[in-house]
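Dropping the structure in here first, questions after.
Here the complex is missing one protein chain, while the rest keep their positions.
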Amino acid sequence: MRRFLSRKLITYLIAFVIGVTVDWGIPRLIPGDPVQAYLSQFRLQPAGYDALYKTMSEAFGTNGSAWDQYMHYWQSILTWNMGVSIGNFPARVTTLIGQALPYTLALLIPAIVLSYILGNRLGAAAARRKGLDNSVLPLGYVFQAMPYPWLALIIPYLLAVVWHVFPLSGGYSNSLLPTWSWTFIGSLLTHWFLPFLTVFLVSLGGWAIGMRNLVIYELENDSSRYLRALGARERVIRRYAYRNASLPQLSGLALQLGVVVGGNIVTEIAFQYPGLGKLLYTAIGNKDYFLLQGIFIFIIIGVLIANFVIDLVFISIDPRTRLSMQGAPA
Amino acid sequence: MSLTVENLSVAYRSRRGDITAVDSVSFRLADGEIMGLAGESGSGKSTIGNALIYMDPRMKLAGGKALLDGKELPLSDNDAMRKLRMTEVSLVPQYAMSALPPTRRIGKIIADLLKSHGIKDRDEVLSELLRRLELIGLKDEILRRYAFELSGGMRQRVTIIMSSLLNPSLLIADEVTSALDVSTQRAVGEMLIEFRDRGYIKSAIAITHDLSILAQIADSITIMYAGRLAEKASTAAITEAPLHPYTQALIASLPEVGVRHEDTTLTGIPGRPPSLVNPPSGCRFRERCPFAFEKCTETPPFAEIRPGHQVACWKVSQEHGGGARVTVPAGAIADSASTKGTGK
Amino acid sequence: MSLADTLQEPGAPVPGAPARPAAALRPRRNDFLYYGLRNKKLVFGLGLEILLVILAIIGPSISPHNTTDYFKLNASPTGANWLGTDFQGHDVFAQLVNGLRESYLVGALGAVSAAIVGMVLGFIAGWRGGILDEILQLLTNVIVMIPSLVLLVVVGAYLNTRSVLFEGVFIGLTTWPWVARAVRAQTFSLRSREFVDLARLSGKRPTSIVIRDIAPNMASYLFLVVILLFGSSMLLAASYDFLGLGPSGVVSLGGMMQNANLNSALFFKEWWWFFPPGLVLTAMVASLLVANVGLDEVFNPKLRES
Partner (left out) sequence: MPTRKMTGRWRPAKLVAVTAAGLLTLATAAACSSSGSSSSGSAPAATGSSSASTGTSPITQFPRNETLYTSGTLYSAPSTWNPYNLGNYTTGAQGLIYEPLFLYDPAKGVLKPWLASSGTWDAANKVYTIKVRDNVKWSDGQPLTGADVAWSITSAATNAANPYNSNAASVASATASGNTVTVTFKGTPAYAAWDSYLWKAPVVSKAEFSKVPATQVATWADTKPVGTGPMTLLTYNATETAYQVKPDWWGSTAMGLNFKFKYLVDVVNGSNNVELGALTSGQVDWSNNFLPNINQLINGIGGYGFKTYYPNAPYMLPANTAWLTFNTNKAPFNNVNFRKAMAYAINPDHVVNNVYGGLVKAADPTGLLPNLSQYVDQGVVSQYGFKYDPNKAKAFLAQSGYHGQQVTLQVPNGWTDWMAAINTLAQDMKAVGINVQTVTPEYAARTTNLTTGNYDMAIDNNANLDSTPWTYFQRVYNLPIQSQQTAQLNWERFNSPADWALVQKAGSTPTSDTASLKATYGQLEKDFLQQLPMIPVWYNGAWFQGSTQHWTNYPTSGTANDAIPSLWRGYIGSLTSVYALANLSPAPKAS
């Protein structure tokens, strides 16, 4: 157990080092010089350009030898200092991420968790009822097959443009300043709903179909057959199958929650929802490689934590993991 | 008489029509008898086992019946059968390694099963359960464990205990030992006998393709070939003086002690079993049988050549003609309750 | 050698698998065809998919216009422009059929490249195990961890022009870990099976065992995985295109939606511009998924409706 965990930890550590190194390289490896591109807007003569270039390089940590830069980068990461954004110069990357993170979490966590709960229920129900299966399955596939961008156009088209039920975009009404007031919270809610619905619907199909297929498999597996041979009631067998099927679903959930910190770019863009996805997209649009770098680190940490949590959860509940810990194939 | 099977035929639905995997099989099982049921893959041995406890939706009863303790088993009536499973007829599946649901503790699984059978007085069953665990050397804390925390042998034993917990009249043990190493095989075999001796199970059918293990645990052995019974006799009679040419070939192919796997060749029996889609008329072994003759185009009866020894072979019927040329060891008569313990 | 081995029919599909009916019932190739043709999901899914593929193949030639022709701007569907025109006066139908073709191309490229990389690495990791496995697992974890969108931006920065080939292969190279993980696990469990032991004892070389003995046993499974990859590659490509990270100078379904979004199609209620590309893409992927379930049922008799 301890050996397993320490092996995992080492794997994650190596992955983290590789991730950080790749990340460090982003603004340095891309062709074109981001600082030069930024400074070209200043239309400076060479003397001024050189002076400003030096100042900016210091701010971005792109001065000095590659090794110094690399070491400096590690130092910054470990002190949770992700540097400065070039698109929003001189705003700090951590500040920008901090502003966007709550929106993304509030959007994606309820959408993912609720679609998980409901999708699993639906899928399990579909697995046992033919009639339901014939409606849930095709619907689930359609939702699963829908491209995010499309749903993110269709939903606001119908609910905001044609019927005017919800606001089209944004995190809250522009006329409000963020405060603890009911008006503001109401505005947050109405703006939250459509992007939430989009993510929820697409995820719902995936969970439902996943659960349906897993339960059908589980109902035919050895332990279900054994329970049946021992005269267990069908209800009991289904409960067991559902429980078994929940494990892979749960790991899917953990993985999804792990990448939550990357935001749901397409949805956030379509609705101009001020979360991390939009921030990432803006960073891409502005070629803000330093902000990209910061978000990247953030995502890496999120995914690593999620993976580690999956490992821990599975050690405690999933037989297959334990077997693999004893050396048998997973 | 614990179990009486009469002209049992079981078919699988298939796109080429029904395939009769078990064709008009009859046999009887005495109280206390452990019967070995052997044959190649696809001979129908597992189908018999399945038919007696759980017919999956692709199977159907094509004829015949089975009586357990004199009462007919409602083989085709899943709901009626459900109540009898575990209580009257029970199964130790061939997939015992993976039979225990992985996500519940053993104790919880047992409790759920008891609930399914509407057993009110669970304390009594529980204390019996603890007694049996102790008997086979398992600690009661095993009930708080998950299946994956147990070794293969432990899982096998837990499965047997679970399956026999409600003292069924008939326990079907399907390939129980095939996945185990030799010493565990022996332990499991002994456990089956012990349970029978203590009356936890009234009778048992041990389905296997491994004749050597049957020699250790079974009172009688029935050999199946291509959906029909080929031979049934006491363990000693089958292993030492088999009559059916197929049985003889099987016994002959048993390895000698000490021969390593690498050194043997896969001789087996030349040829393959016939297709059951359009089975040939007459004796189904005749294509592979070195003694086949014209009479074999007719279906041979499963005839009792001598007491407790039935064979479906024209040649044997002719040679033995109801006589008793082959000596059968006393006490090996399968029909007798006094045969307990033979074959050890 | 126990009798078990003599009785075990050589070449049984998956020994030790849950009891199957008589040997004669073991599915044969034409059995798959038989059940395939009778599986409504498969027939429906595959049928729709084939129709769409045909549209993708012949569409550009039956379309009366090219994607570069100019017409009246933002026109609703008419007899001349079957699906109207966009903000630049380009024919939407012409874009749709060309985009359809592009989507299939990207999907196929993505699925094939992911399958190749994932299978090779999965087989190696599963078969060799040990330190090689550890390294490959680490690689897998790192790839899964790297946000592909950011990677696309960085890699894309090296390219003056992004081609369909690039997008497809990029998708493949970022999704292979899912294949590799599955293949690795399956190889792990298969390599300890008896028939593989036999092959090994008979002195076969590892590559030939993997190719001849292990791969065929996973064939149906791999096939399903590739189909799923195909669908997800198309969806992923649509998202990339929508974000403006897709191939340059190429008409794509995601790109059509991007243009519609950027140019206020919602507001002007130009539904003919953004509705068809998504609908077609949904149909393409959904029919794949449905066909996939159908195939699954054909390959796994247990799942067949009785």
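Details
Order of writing sets the labels: A, B and C. Residues in every chain begin at 1.
By definition in this document, contacts are C-beta pairs under 8 Å (C-beta built on N, C-alpha and C of every residue); 3 or more make two chains touch, one makes a residue touch a chain.
Model, not experiment: these values are computed from the prediction.
By the touch rule given at the top, the unshown chain touches A, C in the complete complex. When the whole complex is considered, the residue among C:S76, C:Q137, C:S220 or C:N263 that touches the unshown chain is C:N263.
Only one of the listed residues, A:A59, A:V142, A:L158 or A:L201, touches the absent chain: A:A59. In the full complex, the hidden chain is touched by chain C at residues 68, 70, 73-74, 87-89, 153, 156-157, 159-162, 244, 248-249, 258-259, 261-268.
Taking the whole complex into account, chain A touches the unshown chain at residues 30-34, 36-52, 54-56, 59, 85, 87-92, 95-96, 99-103, 105-107, 109-110, 113-114, 116-118, 120-121, 156, 160-161, 168-181, 183-185, 188-189, 192, 242-243, 246-247, 249-250, 253, 269-270, 272, 274, 282-289, 313, 316-317.
Keep in mind that, in the parts below, only the chains that are shown with their structure count from here on.
Nearest to the common centre of all protein CA atoms is the CA centroid of chain C. In terms of the distance between Cα centroids, chain C is separated most widely from B. With centres defined as mean CA coordinates, chain B is found 54 Å away from chain A. Centre-to-centre spacing of chain A and chain C amounts to 23 Å, using the average Cα coordinate of each chain.
Counting only residues that touch two or more partner chains, chain B has 95. Looking at chain A, residues 221-222, 225 sit in touch with two or more other chains. Those residues of chain C lying in contact with chain A across their complex are 18, 126, 134, 137-138, 141-142, 144-147, 149-150, 153-154, 157-158, 185, 188-189, 192, 231, 235, 238-239, 242-243, 245, 253-254, 257-258, 260-261, 266-267, 269, 271, 274-275, 277-279, 281-286, 288-290, 293, 296, 302-303. If you check the complex, the residues on chain A that touch chain B are 221-233, 236, 240, 243-244, 246-247, 317-320, 322-323. Those residues of chain B lying in contact with chain A across their complex are 53-54, 81-87, 90-91, 93, 95, 98-104, 109, 112-113, 115-117, 146-149, 159, 162-163.
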